[in-house]
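The following block contains the structure, expressed as structure tokens.
The complex appears here without one of its protein chains, the remainder shown in place.
Here is subunit A:
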Amino acid sequence: MKRRLKNLLLMGLILIFVVVAIFPVYYMIVTSFKTQSEVYSIRPSLIPFVDYQPTLEAWRMAFGFNKQASGVSGQIFSATRNSLTDALFGALLSVLMGSAVAYGLTRFSYGRIKNENISFFILAQRMFPPVALAMPYYVLFLRAGMTDKNLTMVLVYAAMNIPLVTWMLSDFFKDVPVEIEEAAMVDGMSRIGIFFQIVVPMVVPGIFVAFLFSFAFSWNEFLYALTLTFNKAKTLPFQIAGMVSHSGPRYAEIAAQATYVMIPMLVIEIAANKYIVRGLSAGALKS
């Protein structure tokens, strides 16, 4: 009886956290189906069909399928293309280089420089405040004529995510039994061959998860995009950040665009939920 009561109390308290965590997400989705006037009602309507009649108006406006839509809204397609390109190729590049580094660090020792120090050096990259890098990037890429280009964002995002990929994959590589690799070496296979033909296939889930997280961080990134793109290569967060100044507080339209940009993130979150802690704790040093 006492145990039952205790559990009920725990459930109640946890429920408060759960509601606070998901209410804003719920409210975002619900708001994206409101009309422009519904958004401003003093009593905020919370339940579609009961409180208000949902419409696709805001979604049409957000994608520029509406005459009233501001000229800016149509750009959401090119911003989507840019964000996809940057995040996809940035993640590929960082997984390619990061997995090799992680494998090297788990299998070999590098003489006088200790492996711990190398991994610390790599993880330290993650600690720098991005504004300290954004400025030199801006100057350097501007002088090289590379601002406002997808290629530039791919290069920047790859660098941003190499530490994360290295951190995540080290664990997966440690779990691969060395005996298999040794047997392959006896058969005369080269290290590179072993890596690509034996080890990588065994850690496909890990590589996939590392890829997803790299993708997510690039997809959400704002500061570098704000600094290094202005027009052609604008990414989605940059595009959406401009919503306030460009079209005033059109809440339903903003909510629709925000929902849109977060759909891939929600998918990743549910697909890779098990790995969230690992993925985000890159840099946490256990003492």
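What we mean here is this: a residue touches a chain if its C-beta (ideal position, glycine included) is under 8 Å from a C-beta of that chain, and two chains touch if they have at least 3 such contacts; residues count from 1.
Here is the rule we go by: contacts and distances are computed from a predicted model.
Student: Which of the following names does UniProt give to the chain that is not shown: "Na(+)-translocating NADH-quinone reductase subunit B", "SpoIIE family protein phosphatase", "Carbohydrate ABC transporter membrane protein 1 (CUT1 family)" or "2-oxoacid:acceptor oxidoreductase subunit alpha"?
Tutor: "Carbohydrate ABC transporter membrane protein 1 (CUT1 family)"
Student: Could you please point out the subunit A residues that touch the chain left off the display?
Tutor: Residues 7, 10-11, 13-15, 17-18, 20-22, 24-25, 27-28, 31, 39-44, 46, 97-98, 100-101, 103-105, 107-110, 118, 121-122, 125, 127-140, 142, 155-156, 158-159, 162-163, 166, 182, 185, 190-192, 195, 216, 219-220, 222-223, 226-227, 236-237, 240-241, 243-244, 249, 251, 254-255, 257-259, 261-262, 265-266, 268-270, 273, 276-277, 280-281, 283-287 of subunit A touch the chain absent from view.
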